[in-house]
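One structure is given below, encoded as structure tokens.
Left out: one protein chain. Kept in place: all the others.
As written, the chains take the letters A, B and C, and residue 1 is the first residue of each chain.
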């Protein structure tokens, strides 16, 4: 069972995620923080709006925690994803993993964010502006 | 030039490291935190004492930042290593890297901690106790 | 009251339908699969036709195949390509 699994409309507290997986068993803790960039593929981003199928997204995150436990022998994983309106520079997702040794913590954390991006039912609408001044909003898909 | 390079006898502020490399250019931030474990190769650890050749260790960290910039095109790296007496569960080292995309941030952060452990002139004395009650202190070398 | 399925709608699906959730009656035969329900939904809301091709299915909050059989009280969602993280 993971330490934290959370879809939230509040700012993500990265320190809380790190502390939840830091303990005397774990020599290495790795945190990933996903941040809203200003520039994406040549377009300027004004803001993002994240939408989630909350209960199913939390189940998808719990499945990730299960697989992390099977593959890297640690239950010390904490995951939070934000929904709602996000401005440039804000944190959209945070994942912290603690493990006995650092290689496991790096591998498990990267696996967790890769798998979350591929499987969690969460969507992102981007308000963008092109170089020529054209503007719009679009749903942005993760590359597989 | 790195954002933070620091050998310190004060507790490491991981939040400060993360914030120093979080900005609108970086879609991914990865933090590594190295923590004092209670058990190491079957022996119980009482405490650790870290010693550094401070100026040379900070130069070694600056070289790591240079190589990270050349290989992953980011100057957003923050590194801090603690010296002096550390108790179980305390943070000995923190490294945060921000990059445009997450794969670069993971790779650069893992490179940085691997290289720091191999090259920075920092030493660790461990106070240990064996299963049979025998005790001692020893300098512990990193595995290469 | 007839037996129903709850359809959850998100992102482009939600916008096309104009609702985040629909109640859908089970046919009198009781025979309905996820794939057939999606086809019926697209017939009702033709703007879903394009997006439906890339959609995955979640039945009771877990990924499922189009031939999954539906029963009264099930919660089904058609999942456009995701963009989390």
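What we mean here is this: a contact is a pair of C-beta atoms (placed from the backbone, for glycine too) under 8 Å apart; a residue touches a chain by one contact, two chains touch by 3 or more.
The model shown is predicted, which means the values in this text are computed figures rather than measured ones.
Using the touch definition from the header, name the shown chains in contact with the chain that isn't displayed.
Taken over the complete structure, the missing chain's partners among displayed chains are B.
Where the complex has a chain not shown, which of B:55, B:73, B:87 or B:129 is the residue touching it?
In the complete complex, the chain left out is touched by residue B:55.
Tell me which stretches of chain B touch the chain missing from the display.
34, 50-53, 55-57, 59, 81, 92-93, 113, 116-125, 139-142
Throughout what follows, only the chains that are shown with their structure count from here on.
Between chain A and chain B, what is the gap in Å from one C-alpha centre to the other?
Centre-to-centre distance between chain A and chain B: 24 Å.
Can you compute the centre-to-centre distance for chain A and chain C, using the mean CA position of each chain? Integer Å is fine.
Each chain reduced to its C-alpha mean, chain A and chain C end up 26 Å apart.
For chain C, what residues touch not just one other chain but two or more?
Not one residue in chain C touches at least two other chains.
Touching at least two other chains at once: which residues of chain A meet that condition?
In chain A, the residues touching two or more other chains are 34, 113.
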